[in-house]
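Every protein chain but one is kept in place in this view of the complex.
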Amino acid sequence: MKIKVTVNGQLYERDVLEHKTLLRFLREDLGLTGTKEGCGMGECGACTVFFNGKVMNSCMILAVEADGATIDTIEGESRGPSLTDIQKAMEKNNSVQCGFCTPGMVMSIKELLQNKAKPSIPEIKEAIEGNFCRCTGYVQIIEAVLDVTGRSKEKGELKHV
Amino acid sequence: MFDTVKTSDLSHVGKNGHREDTIEKLTGEAMYVSDMLLPGMLHAQLKKSPHARAKIVKIDYSKAAALPGVRAIVTGDELDYRLGLYVVDKRILARGEVRHFGEAVVAVAADTAEQARAAVDAIEVEYEVLPPVLHHMDALKDDAPLVHPELGSYDYMAAAFTPKPGTNIANHTKLRKGDVDKAFAESEWIIEREYSCPSVQHVPMETHVAIVQWGKGDKVNIWSSAQSPFTVRNLFCHAFGLSHSQVRVQVPYVGGGFGGKAGIGIEPLCAVLSRKAGGRPVKFQASREEEFSLLPCRSALTYRIKTGVSATGKIVAQHMTMYWDSGAYADYAVNVTRASGFSASGPYEIPNAWLDAYTIYTNKPYGTAYRGFGHVEFHWAVERHMELVAQAIGMDPFVFRLKNALRPGSLTMTGEEITEHTGNVIKCLEEAAKAICYGNLTDEEKARQKKTGWKIGKGVAALQKAPAMPPFTATSVVLKMNEDGSVLVNLALTDYGQGTYTSVRQIVAERLGFPLEKIKVAFESDTDRDPYDWQTVASKGLLLSGNAAILAAEDLIKNAYAVAGEILHCNVCDLGHDGDKIFIKHHPKKSVSFASMAVGHALPNGNGVGGPLIGVGRYIAQGLSNLNKEDGQGNPAIDWTYGAHGIIVEVCEETGEFHVLKIASVYDVGRAIHPEIVRGQAIGGMLQGLGTAICEGYIYDQQGRLLNPSFTDNKIPTAKDLPLEIECFVVETPQVDGPYGARGVGEHSMISVAPALGNAIQKATGAEIMHMPMRFEDVWRALRHKDPIDNWITKSPIGSCRSAPEARPNG
Partner (left out) sequence: MVYEFRYLAPKSKAKLCAMLLEHAQDGKLLAGGTDLLPNIRNGVFRLKYVIDLKQLPGAASLKYSQQDGLILGPAVTINDVLRNRTARRLYPVLCDCAHELASHQIRNRATVAGNVANASPCSDMAPALLCLGATAVIRSATGQRTIPFTQFFAGVKKTVMLPGEFLEHIIIPPAASPAAGRYLKLKRIAGHDLGIVGVLGTLQDGKRRFAVSSAAPTPVLVENVAAGDDESTVVKKVLAAVSPISDVRSSKEYREHMIGVFVQRLLQEVQ
């Protein structure tokens, strides 16, 4: 089936297999492999992308459903030479370990900050609840959000005793 | 090395520098194997066993072979190879008999994943279902079916392991120290209890994935999401009888491992498909469900501990029996048993010890290394036991721990003497206790308790772990200077998120005296281009590779000085250097830049001197020995990292619901090379430990089918599951032979979280929980049976001594 979809501001016209998920379409057909598959069941959030302005699990959307839609992925985040503020804060706060959950995590944080300039810690946790991270224990990710919203004082640190 | 230099005198070590791998991970540019496509690549799918144990009567793949796009179908019958790290007991595909639910039986490679799936669905396998042996205690019974009747014919590492052919015991590790019988006879108290925990899945976010191309002339190229490229190559070559020069393993970015990607995994499967498909590359990526049941998990454990205590509260004797459920294969699990055996008492001195640790085959998905290498599981037992023993003898559990903790002069169970430099578990315990105001409730906590009606309790637990590795484990680092005087670091230790490369970079910069920006650690590992490293496991990476990096930096400088001496016409001993150049110390203006020497120096007349500057560092574990197989004595530990957790929990007695209000974790890391990375390991491991403690674990039905092989029913902690407050501390007792005094801490943060929580829950409510995970229902159940359910105090100065619980079979 032929679809027209805008991904990261660029229009793509593609013939796509009807059973193909948006996730596989992005990765296999468009080569946008920044979006990851962690479970294929909508549980882990590694495949999180923006679909018409809202974050969703792209493993549970068919590519054909994206006909006429606007999709934003991690590849659209830092099209210039430098990172976005969220990415910079995550870099600074050691928020990344293996990196596999990171692109989805960035997407969820982006939507959160679009809706709320200074989210509380419970609100941050709720926004990333659907993004599993097995490495970091989330704290340094939450701290990056605090940092980017001007609350670096609330961050913890390693204490030497 | 350099353990006595103060952190304040160092330029890079001890500072929170930039992590080199972060940008590409944040932008999605980092390439994982799951992202890779090769020209002509085929996709593999598997037909898996629906049974725990069955004879394969017939496989009919004629319909599948006729389907479009199908390029290769492989069954176990055509694969006469065995795989394994320590016991060579595993086949690439089941042959003759399936031994666990989810085991691969037939593999298909096709042009597309859809075609491969359709082919798998068209394959018919006829089974004769056999009675499985599911519980590891049942597997020890005389009439238990044998999971591996041919155990006696398998190869194994005889220096370290003892399989028992004719039984389900894949290994029996023994440890004997002192005179246990005499010490028990002299004990004032004897307390015996049993603890257990189920199998658990590692859950790397990137499931196992590999691409293999078996080229003409048996040249094999492997790309794998693996922890240990050289071990993949070594085991692969052994299995297929290939020369190491014929096989190349490349490991790009890896989406988490936690031990599950150590050893060898799905690479041979892709390889045989590629070979049969005429050399086309074949990719297989495990689904999340396959990650749970096709690929390995953490072994379940039943641990029985009998402790004799003196009137003053000193442990005088301990009898320990570990029953490890390795599942259907024990190739790696036997070493979990061995390593757990020599560490089985936790960080406490046991003057008279008797230990038997068994690795037991069952018809379940198989066990392997998992962060902590057995220590998460047995510390659950040991640290709950310390609590219960203290309670039985009427001593505060914290005081009881301090009284028995290892200290300089103590002997470990294998006879190793603890020194001032080994690390300070007592300080870890004290700091953890202090951070949670152990022993009483603050006014705020009392008010909260009154308001909510939920009981608040506090618990501590200590931990220890040494790297579990062959005593001669070695690694190497190569530094290559680039044309501009910057330095490329090559090593085959992999960094799948731990941050070791960042620490190695800091160490290299520190030792070279270069700015950090001039050092790059090459991110992808490649057995054809990188120097050897055994495996990325055991929290040994920083110590071994860090030391090799120091030696490589010194070698590079030495080589550069030799060239500079020639250029500057001076004695090498008169040279000094900074980040840009080498100069004569007493004539500092006479200098030569590193850049001009990096790839060979041209003298004014055009003559060349030197050549490309390279530094090589090799490091091998020192002073370790095989353990005596009869008494377990010897020196297995290159370093011990100690730690402790303190937990504050609130519990609803009516329902068993609880919230972790605070966790404080303390580790003696020797030196924190990169404090934020240490903290990242501390918190990440802590939450993984909390997952083990509260919700994770395999659940089977009576036929041995895994009931929860996905995130639907095997939850892992989310951001909402974090304790309300988290504090991380480090003690820095330098490791004399550690790089800048550092020792590893990657696994330790996961250990003893569960018993700290169990102890806190018991303190709050009296619930005696002996099995983890502690789900709300488990707490509720424990609260409804507060009385001890067995006669577990077998000797006491104050009362009758009833019989011990029924003895377990001991193989």
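Going in written order, the chains are labelled A and B, and every chain counts its residues from 1.
Here is the rule we go by: contacts are C-beta pairs under 8 Å (C-beta built on N, C-alpha and C of every residue); 3 or more make two chains touch, one makes a residue touch a chain.
No experiment lies behind these values; they were computed from the predicted model shown.
Asker: Out of B:Gln213, B:Thr718 or B:Ser749, point to the residue that touches the absent chain in the complete complex.
Answerer: B:Thr718
Asker: For a quick check of understanding: of B:Thr27, B:Gln45, B:Thr641 or B:Ser665, which residue touches the chain that isn't displayed?
Answerer: B:Gln45
Asker: One chain isn't shown here. Among B:Ala64, B:Ile694 or B:Ala742, which residue touches it?
Answerer: B:Ile694
Asker: What is the set of chain A residues that contact the non-displayed chain in the whole complex?
Answerer: Against the missing chain, chain A presents residues 1, 17-21, 24, 40-43, 45, 48, 51, 54-57, 59-62, 64-65, 108, 111, 126-127, 129-130.
Asker: For chain B, enumerate the residues touching the unshown chain of the complex.
Answerer: So the residues of chain B touching the missing chain come out as 45, 113-114, 116-117, 289, 654-655, 657, 694-695, 699, 707-708, 712-713, 715, 717-721, 775-777, 780-781.
The criterion applied here is as follows: only the chains that are shown with their structure count from here on.
Asker: Where the CA atoms of chain A average out and where those of chain B average out, how many Å apart are those spots?
Answerer: Chain centroid spacing, chain A to chain B, equals 29 Å.
Asker: Can you list the chain B residues touching chain A in their complex?
Answerer: 16, 18-19, 21-32, 34-35, 37, 114, 202-207, 253-258, 287-288, 427, 431, 496-499, 666, 672, 675-680, 682-688, 710-712, 716, 718-720, 722, 726-732
Asker: Sort out for me which residues of chain A touch chain B in the complex.
Answerer: Per the stated touch rule, the residues are 19, 27-28, 32-41, 43-44, 46, 73-75, 77-78, 83, 87, 90-91, 93-94, 96-103, 106, 124-126, 128-142, 156-161.
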